[in-house]
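Below is a slice of the complex: some chains, not all, each in place.
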Amino acid sequence: MSNNNLHSFGLGLATLDSQGKVIEVYYPEPVVSPAAEVVAALSIHCGYKAGNSDIRLSPAQRSTLSDDMTVPMSDLLRQTLKTTQSTVVAMFLAENSVPATVAEVYLKLHLLSHRLCKPHALNLQGAFGILRNIAWTNQGAIAVEELQARQLLARSQGQLLDVMSVDKFPKMVNYVVPTGVRIADTARVRLGAYVGEGTTVMHEGFINFNAGTEGSAMVEGRISAGVVIGEGSDLGGGCSTMGTLSGGGTAIISVGRDCLIGANAGIGIALGDRCIVEAGLYVTGGTIVSVLDHEGNLVQHAKARDLSGRSDLLFRRNSQTGAVECKTNKTSIALNEELHSHN
Amino acid sequence: MSNNNLHSFGLGLATLDSQGKVIEVYYPEPVVSPAAEVVAALSIHCGYKAGNSDIRLSPAQRSTLSDDMTVPMSDLLRQTLKTTQSTVVAMFLAENSVPATVAEVYLKLHLLSHRLCKPHALNLQGAFGILRNIAWTNQGAIAVEELQARQLLARSQGQLLDVMSVDKFPKMVNYVVPTGVRIADTARVRLGAYVGEGTTVMHEGFINFNAGTEGSAMVEGRISAGVVIGEGSDLGGGCSTMGTLSGGGTAIISVGRDCLIGANAGIGIALGDRCIVEAGLYVTGGTIVSVLDHEGNLVQHAKARDLSGRSDLLFRRNSQTGAVECKTNKTSIALNEELHSHN
């Protein structure tokens, strides 16, 4: 049976709007590439045939699925299947294609935040159009069209309906907190962020979906959608990385290992490993940079985008001449000579 | 009856402190310029005579008001009037004068956020002195003087009293979410903000009261009190607009249509339409700017404040000379010649 190969799968608890439409799904234990016998069992219990499909399970289906020890899941999830009053969705993702439903987008966002898939590995085309604008409240997710009545109802009963966010993407930590991370203000990390083991996101840090850190990192700046930060790098307070969604165009920005971007600095180019951008300096792709050798002699002028992705660079603004300079070590000089030869 | 002309009106649910004083009011359905027959009916039910007046309604008053179909309101509000245990306030605003009470300031803040009045259209003089400093908690608004005992009481009962803000202004979205907006972190938009249809406020965005966007906009920077952003403009991550409350003085800063203020940039001057400020550049009123024509030739030096409000300008810092430059298109050159003639 060809359908026994799945890209990924999740059993989720869904919130519905008053029309009965799914507006968000919580998948506590998503899996990639489930074993063939697991897929076979799931298919039988859930009535799955083929393709990308989200199936709402009946109490009977949930019960038999819960009892089938072929399908691996925690005891707590097994028990939840039998007892919950919530809508349970089984999301079968046969292939990583353009998503079509809310349940599908949510599974992909979970896969990223569970570190089961890396940023850029999943097709999220059109996700903005599929996701609903939700009021994320202390009473759960509410379709934004239904909020006003709910607020009045709450207040008339002397309660507070606290609206924490009005957005298509929820915050990550209400779905998963991956191991070994600290996130001081959780409002600033969206579901779909990939937060590496050992990463601290301070109050001023931010990580968008389909973006993140590969390992240990200190994040006090903003990681835009699509941007990935290498192991051991440090993003200073309030620093900025240009995203592909907001002016960065098609060039995907990344930061290598052991980099330091200073406070209030910013980059519109990719950085290799061991690069430093001085606090307060914004390097855009079009910035004309004076490239210096390790003795401080001018080697050439270059557009910053031509230095994109190179390692061992230090970007600074000369505090006497105002010129943006890039100081390199010997390794980098070699790269610059090569760069020279292409001029 | 002369009082049948009102500037605005609201029926509100109020929170009282332990002394019985109003500390905040939620007006679910405020109105401007209510029809004369509506004002007449309201006046009878509420015992309103004249002037700006907030009247606490008795259960009997609430009941007869609820039954009067002359007064337009939602069925839910009609029902709430009859059933709520909360204090109900009828706020009659005869004229847009210096506010005197908490209930009055709150009505004005609601009118702004409901998009019934534009920023600067309402008299908010002295509002800071009238509003109480409130602990905004998961148990509702609490006068800050009463917080300590409430916190101990909650903790002694094994509960959490979560204090989300200690401020005179609450966040907007617990009062109204206007149509067609997304606000990723709602703590960053105060009640009294005017958020235009189609505006997205990202996690790093901020909108103060009596400030906002006229239509579709992307807000990842800070809109200070009094600042208004035109349709189609984009405020990059962490960018700053100087407000009249904090150093901007009496000059009111605004941004026209289709502008782009880059990430971590800032302005202390007004921008016309189609202006760009390069990422990382802060243009204050006193910045000396090298004005260039469309071929890049120096036309003149000018203080940035003399360019305030002009359209089609691109501000950047020359990455080799460190000079702040303003590049213009032909239209702008004409303006600059005019400017020249005033030197």
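Going by the order they are written in, the chains are A and B; count residues from 1 in each one.
Keep this in mind: a contact is a pair of C-beta atoms (placed from the backbone, for glycine too) under 8 Å apart; a residue touches a chain by one contact, two chains touch by 3 or more.
This is a predicted model, so every value here is computed, not measured.
Enquirer: Of how many identical copies is the complete assembly built, when 2 are given in place?
Expert: For the whole complex in this structure, the answer is 3 copies.
Just so it is clear, only the chains that are shown with their structure count from here on.
Enquirer: Give, as an integer number of Å, the spacing between the C-alpha centres of subunit B and subunit A.
Expert: So the centroids are 31 Å from each other.
Enquirer: Going by the contact rule at the top, pick out the subunit A residues touching subunit B in the complex.
Expert: Those residues of subunit A that touch subunit B are 133, 135, 138, 144, 147-149, 151-153, 155-169, 187-188, 206, 222, 224, 238-240, 242, 246-247, 264-266, 268, 280-282, 284, 287-290, 301, 317-318, 321-324.
Enquirer: Which residues, counting only subunit B, touch subunit A once they are in their complex?
Expert: 13, 26, 28, 74, 76-77, 80, 83-86, 138-140, 164, 171, 173-177, 181-187, 203-204, 218, 220, 234, 236-238, 260, 262-264, 278-281, 317-323
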